[in-house]
Structures are given as C-alpha cells and as structure tokens.
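Heads up, one of the protein chains got dropped from this complex, but the rest are sitting where they should.
For reference, chains read A, B and C in written order, and residue numbers begin at 1 within each chain.
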Amino acid sequence: MRGIKRRYNDLAGTNLDRLAGISDGIFAVAMTLLVLGLSVPTISSRSTDADLWQALLRLGPSVLIYIMSFMTLGIFWVGQGTQLSRLVRSNRNYAWLQLGFLFAVTLAPFSTAVLARFPTLRVALVEYWLNIVLAGGMLLASAEYGLRAQLFHEGESPELARLFRGRILIAQSLYAFATALCLVFPTWVSITLIVLVQLNYVLAPRIPFLHRF
Amino acid sequence: MRGIKRRYNDLAGTNLDRLAGISDGIFAVAMTLLVLGLSVPTISSRSTDADLWQALLRLGPSVLIYIMSFMTLGIFWVGQGTQLSRLVRSNRNYAWLQLGFLFAVTLAPFSTAVLARFPTLRVALVEYWLNIVLAGGMLLASAEYGLRAQLFHEGESPELARLFRGRILIAQSLYAFATALCLVFPTWVSITLIVLVQLNYVLAPRIPFLHRF
Amino acid sequence: MRGIKRRYNDLAGTNLDRLAGISDGIFAVAMTLLVLGLSVPTISSRSTDADLWQALLRLGPSVLIYIMSFMTLGIFWVGQGTQLSRLVRSNRNYAWLQLGFLFAVTLAPFSTAVLARFPTLRVALVEYWLNIVLAGGMLLASAEYGLRAQLFHEGESPELARLFRGRILIAQSLYAFATALCLVFPTWVSITLIVLVQLNYVLAPRIPFLHRF
Partner (left out) sequence: MRGIKRRYNDLAGTNLDRLAGISDGIFAVAMTLLVLGLSVPTISSRSTDADLWQALLRLGPSVLIYIMSFMTLGIFWVGQGTQLSRLVRSNRNYAWLQLGFLFAVTLAPFSTAVLARFPTLRVALVEYWLNIVLAGGMLLASAEYGLRAQLFHEGESPELARLFRGRILIAQSLYAFATALCLVFPTWVSITLIVLVQLNYVLAPRIPFLHRF
C-alpha cells in the first residue's frame, strides 16, 4: 500500500459506520419534524372540551398524511439499511450517491407539509410523488453503482441485484400508478392507494406477485 | 445459505445497530424539542427584572408538564433499551413494530404541547394518555412478537416474558387509573398522579407490589 | 445467573453504547438549535448591502451569547465523555442520573434564548447560571454514584474521584463567582467573566491553580 501514490479521493467516504450514523441521524430528525408539522390548535385558551375535540378532529386529514409520510420514510429507512448491511466496503462515489438519497429524505418534511396544506391539489400530490421518485431513484442508483464497483460480497451480488431492482422498481411502479390516477379521480383516491401500497410493504402479507422479491 | 432462494424481506430489518441508532436519534430529537415548546417570554425588551421574573413564573405549569414528558420519554427509552439489549437477532417484522413504537415517540412533542396549552381540559389529558398507551402497546407488541419469533436468548425467554409483561401492564394500569380520575376530579389531580407514577419508575424505591417485576 | 431471580431493574439501563448514543444525539440537537435562535434579519427584501450589514451587526451581542452557550455545551460534552469513557459498567440508577444531566442540556436552547433576549437583566443571567448549576450538579451526582456503586475500574477509582470532584467544583465555583458579580456590576461583566472561564477550559493554558486537576 505504501508504495502506491494514493489520491485524496481514495481515502474519502470509505467509512460505513459514519454513513450509517449520519443516515440514522437524518432519518430521525426528518421523522420527528414530520409530526412537528401538526400545529397545536390555536383556539382560545378559554375553550371547552368540545372545542378542543372539534379542533383535534379537524387535524384528522393532516394526521393521515403525516402517518403516510412516516411510513414512506420508514420504508426507505428499512430499504437503505438492507442495502448498507450487504456492503463489504464503500468509496466516495457510493457515499455521494447515498448523500443524494439522504437529500431526498431531508425534503420529506417540506413536501409533506405542502401536501398536508393542499391535499386536494394535484400539484401538491405530484410534488410529493416526485420526492418519493427522487429517493427511490437515488437508492436504486446506489445499488447499481455498488454492484458495478463490486462493493457487495462477490458471491451474493447476482442475488442482490435481482432483489434490489425488483423491490424498488415494483414499488415505484405502484406509486406512479397511484399518483397517475389523480388525472382522472380526486387526489384522495391517489393518497388512499399510496397508503395501501405502503401498508403492503409495512405489513408484508403473503401476496405472491408483490412479494416475489 | 447460498442454496436457498431468499426473498427481500429475509434480508430486511436485521441490523440491530441501525435500530438502536435511529431510536437514539428519534428520542434525542423528541426530548430536545419538548423543551423547545417553552416559548421565551414575549414581554417588551425594556422590561425590568421583576417583569421577567413574573413571566418565568407563569411558565411554571408548562415546565411541570415538560418535565413530565421528559420522564415519560426517559422511561420508554430505558424500557426499549432493556428490550433491545436482550435480543440476539432482529427481523423486518420486529423492526416495523419498533418503528410503530418510535412513531408514538415522535408524537410526544405534539401531545405535550397540546396538554401544556390546555392543562385543564380533559380532552387534552386523554389525548396525552392515548400517546402513552400507543407507545406502551407497541413496546409490548414488540416484546410479544420477539418472544414468539424466538428473537431472544432461548433460555432467557420465559423470564423475559414475565418481566416485560409485568412491567408494561402494571405501568399502563397505573396510567389508565390516573387518567380515569379526570372523570371525577380536576385534571391536575390526574397529572400529579401520573408524575408520581413516573417518579416511582425513575427513582425505583423499594415498594414491594410495584417492583415485583 | 439463571439460578438467581432477577428483577426488571437489574436488566435496565446497562447499555453504555445506548447512553453514549442518546447523549451525542441530544448534544447535537441542542447545539444546532442554539444557533437557530439567531433570527434572520427581517428587514425588507429590497434592502441594500448597508442595511443588511447594520442588521447583522445588531445581532452581535446575540452571537456572543450563542458562542458562550456552544462552549458551555462543548465543555459539558467533553466532561460527560470523560466520565463515560472510564466506566466499566452501567446500571439503571446511573442511567437516570445521566438522563437528569441530559435534561439540563435540553434546557440550554431555552435559557440561552432568554439571556440573548434580555442580556441586561439579572434574572436572565441567574436563570442561565441555574442551568449550568443543574448540569454540573447532575454530572457530579453521576460521578459520585458511579464511584459508590463501583461502576469505574476499581484501581482507578481514587484517582478519578479526585479528578472529577476537583474539576467540577472548581468550575462551578468560578461560574458562581462570575454570576454573583451581577449584584454589584452590570450583567455584561458577569457574561464576560463566564466567557473567560470557558476559554480557560477550552484552550487549557497552563495556569497552575486552575489546572491542578
């Protein structure tokens, strides 16, 4: 090793523990900030129980959207963890692809707040979906790069390629289909369908087609 | 291992370090944001020492509620840490049950802020209590699943089952009893009793009945 | 071990990695939120360079107070890390004393914001100092408990007792003295002296008396 003249970039981004550390940190902050978007009812402090009950009920749709976003981030956290846990090494290119993925994660509180404020507008839904596409795209790009750069166990690579691609492409197809429905139906149809897709990934019932991978 | 065709879900959620990492992150953010709910007195910047003193005193009840929530989160952090420290492995179902628990943790700054703003309303107290129920329920569900899926040391499982169930069910019974008192007494009675229950778990005096487990 | 009937509290709070994890998280959030207290100048977006320059200059005193608080938290982070690094085990009582210490850390953004808004009021200075006293007191209580409960290396304990007590008591005496000066002098004298005390601990010049420990 000492004989070869190394460059700065040969040393950078090789620490998998640091990558896991900043990932857990960014997911933790983003997930907690999501719920912070729920504003405490601003009714008068002389209100009655009935007033507060009504005010909390009005938060219902927002709560649904925040749960949806928590599931979105949870799914991506599990997915990223699965990918990182199969790595045997990292390098600076891989680290930057993961930082791009984490950038999409940091956008989630913003795009969630936009959708929670304008749940009936298609632009808000599409903006939310683009966030999911960015996160999924960067995660797939990381996997593809990792496969090409031989960052995974050599013997395991063909199997991982099949599993990672299958999982991300099917999930993204379902999200895209659900979002596209807003061209025909009200946005709540799309939102409900996205939640159902997510519940499928959270609960993992044994549906042959969806869980082939 | 290479001979068996694995599915994506067999690889997902198996990393205990990542689970500990995101848990510490979410608890850290939620605990720090709690206190952030204390708003700096908005009295004029030409105020005197006496004005500021009065303004800080008025924050007293809110401070009590924030200390209560910090203890709530601390108790759940210790409880989750105890459970995770006995695991020998994890899987995706367990990881998602823990994410459900962490979702309850992220709700704490919101439900605390509601109670701090409307401490005399029973709806606020019940909303706060439901947050505790959700957290305790998810933690118990994780333990039960972990026991059934043999994620704990085999020899230790019967003992852990007794300890985890005893601890969570007794604590939740006490919280439920304290909250139910609001049907008869003002909410401050319930809040005081919840704080006493928490102090019991924080200070752990040797009371035979409460610490059988 | 299997022959003895263990209680829940025998298993709780024993994981030093989790304690380090939540500590780093809480310090990280508190330190970042400090600076967030600096509000972006709200001058009109049609302002000139000179307007913005003036507005940034007016933030000067606040910036000084934020730097002071960052140093306060940094000193406590180094101090806690030093204590934790000498532990050979932990238990639930120690974990709760540390959570009490971390509670004081979460208060720092609030007490800093109060002092930054009312830097000339003695009540604000005393409130800030009480936060430092709480943090230092909990850290000392952790050390004393750890020494009594034999959580440190046995052979190292007498030396650690001398070092931990000496460091915390001298530092707290200096903070108390600096704060007490506000009874006679304007608060800026106290604030300047606190900053000098902190610089002493950050830069660690070789002053015989202050660094006997």
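One rule holds in what follows: contacts are C-beta pairs under 8 Å (C-beta built on N, C-alpha and C of every residue); 3 or more make two chains touch, one makes a residue touch a chain.
In this text, all values refer to a predicted model and were calculated from it rather than measured experimentally.
Within the set A:43, A:87, A:107 or A:204, the residue that contacts the chain not displayed is A:107. Considering the complete assembly, subunit A touches the hidden chain via residues 2, 6-9, 11-15, 17-18, 21-22, 24-26, 28-30, 33, 92-93, 95-96, 99, 102-103, 106-107, 109-110, 113-114, 117-118, 121-124, 127.
Residues touching the missing chain, restricted to subunit C, are 20-21, 24-25, 27-29, 31-36, 38, 40-41, 45, 47-49, 52-53, 56, 67, 70, 74, 77-79, 81-82, 84-86, 155, 159, 163-164, 166-167, 202-204, 211-213 (touch as defined at the top). Take subunit B: the residues that touch the chain left off the picture are 25, 28-29.
In the analysis below, only the chains that are shown with their structure count from here on.
Taken as a graph of touching chains, this assembly is fully connected, with contact between every pair of chains.
Rotating subunit A by 180 degrees superposes its CA atoms on those of subunit C, with the angle stated to the nearest 5. Counting the residue numbers used at the interface between subunit B and subunit C, under half appear in both copies, so the two copies meet with largely different residues.
Centroids of subunit A and subunit C (each the mean of its C-alpha atoms) stand 35 Å apart.
Touching two or more other chains at once are residues 25, 28-29 of subunit C.
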